[in-house]
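Our next item is chain A:
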Amino acid sequence: MKPVLAIEDLCLGIRNEDGLKPILDHVCLEVGRGQVQGLAGESGSGKTITGLVVTGLEPAKSEVSGHIWMDGNDLLQITGSSLNAIRGRRVGTVFQDPSTSLHPQLTVGAQLTDHVRYHLRVSKTEAMDRAVRMLDRVGVAGGRATLQRYPHEFSGGQRQRIAIAAALACDPSVLIADEPTTALDVTVQAGVLNLIRELVDSLGLAVLFITHDLGVMSAVADNVAIMRQGRIVENGPRQAVFASPQHAYTRELLAALPGARGGLKSRADLARIMPLAPDEPGQTMAPASEAGAV
Partner candidate 1 sequence: MSHMDDAATASFAAGPVTDLAGSGGQVADAAEASSAARPVSDVAGSSGRGTRRSHGQLWRYIGKRLLIAVGLLFGMTLVTFSLTNLVPGDPVAAALGQRAADNPETVARFRAEYGLDKSLPAQYAAYVSRLVRLDLGVSWQTHHPVSEDLAKAVPATMEIAFGAIICAVILGIILGAWSAYRRGRITDQVLRLVSLVGISLPTFWTAIVCFYAFYYRLGWAPGSGRLTPGVMAPPKVTGMYTIDALLAGEWRTFVDASAHLVLPTLVLTLYTVGLLTRFSRTSILEVLDQDYVRAAKAKGLPGRTVFLRYILRGAAVPILTMVGLAFGSLLSGTVLVESIFGWPGLGSYAYQAASKLDLLAVMGVGLFVGLVYLCINLLVDLAYGVIDPRVRIGQ
Partner candidate 2 sequence: MISPKNKMFRLTGALGAAALLLSGCADNGNEDGAAGEPGDGATQIVVDTTFDIKTIDPAREYEPTGQILVKALYDTLLTFADDDTTTVIPDLATFESNSDQTEFTLTMTEGRVFSDGAPITADDAVFSLQRLQGLEGNPSFLLAGVQVEKVDEMTLKLVTDVPSPSLPAVLATPSCGIVNSKLVQENGGSTSATDSAEEFLNETSAGSGPYILEKLDTASEAILVKNDKYNGPQKPTYDTVILRNTEPATQKMNVERGDSQVALGLSGDMVDSLADNVNVESVPSATVVFLLINADSAISEITASSEFVRAVKNGINYDGLLEIAGRGAAQATGLVPSVFLGALGSADALKYDAAAARTAAEASGAVGQKLTLSFPNDIDPTGLNLTTLAERIQSQLSQVGIEVDLAPAPFATEIDAYRDGKEQIGLWYWNPDYMDPANYLAFGPGQSVGLRAGWPEGSNPAIEALVSQGYTTGDLDARRTVFENWGKAMNADSPFVPLLQPGSNVAYQPSVSGVYYNPVWLINVAGLGIA
């Protein structure tokens, strides 16, 4: 099957006074329709930035080479309004922390509709209807009244659902989910993961799912790529990677999962894994600082 999104030989370095600091090293990834491609790695491995490059959000002082193919276009070659026509419209993005990725001073409705109106050129009412439908779809009830409310009036899980609704509002074919559950209480993580899986299955989305948490990964990903220091060290179907990791680093990572020796074979294992706490202090913050550092 032809991948919806193909990352090919992606290299990225950040220029500072010492010269060019390499961040990504010949990264290749493919995401197919109805597939969840997981991308896992420790903080600072470059996984978040990989997601950002797709929508042209890499840091200002980056130097990039390679290709990101989508719909026959190389996303690295396009800029300006053509890039805007892809972002949000063809590729939706969900960020880690919904309490920061939703603007606290804008109503949920505004944030669900502004890009819809821009991309799809629909009227305000139409965009609102659409937003209500999307909210319904992601499981946030309340209809129109909800649109008038502000993000802080929702719980964390609901906010992330709203963020997902916003990302999917224009029917994109690709969703980049950057640690979408990390900032959530463990009890609501499962709900959000289920939602994503369900959307993939029903809409045929292609998802690039980025996380540091192999437990989460095992719950949703069809394919799993392991990234270390800017390189993909292992990539393959979930079962294969979890059952028989080829790379030493993958084994190390898996070993760090409590009670996970032997690997996770199915979604049924999820329940056992989910309650786990972040494995090192401060790790939940790591992706933020990684993003922030660039």
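One rule holds for everything that comes next: contacts are C-beta pairs under 8 Å (C-beta built on N, C-alpha and C of every residue); 3 or more make two chains touch, one makes a residue touch a chain; residues count from 1.
How these were chosen: all candidates are chains of the complex that A comes from, given by their letters.
Bear in mind that the values here come from a model prediction, so they are computed numbers and not experimental data.
Asks: Between 1 or 2, which touches chain A here in the complex?
Replies: 1
Asks: Can you list the chain A residues touching candidate 1 in their complex?
Replies: Listed in rising order, the residues of chain A that touch candidate 1 are 52, 55, 57, 60, 81, 83-89, 91-93, 95-97, 100-106, 110, 114-115, 118-119, 150, 152-153, 163, 166-167, 176, 291-292.
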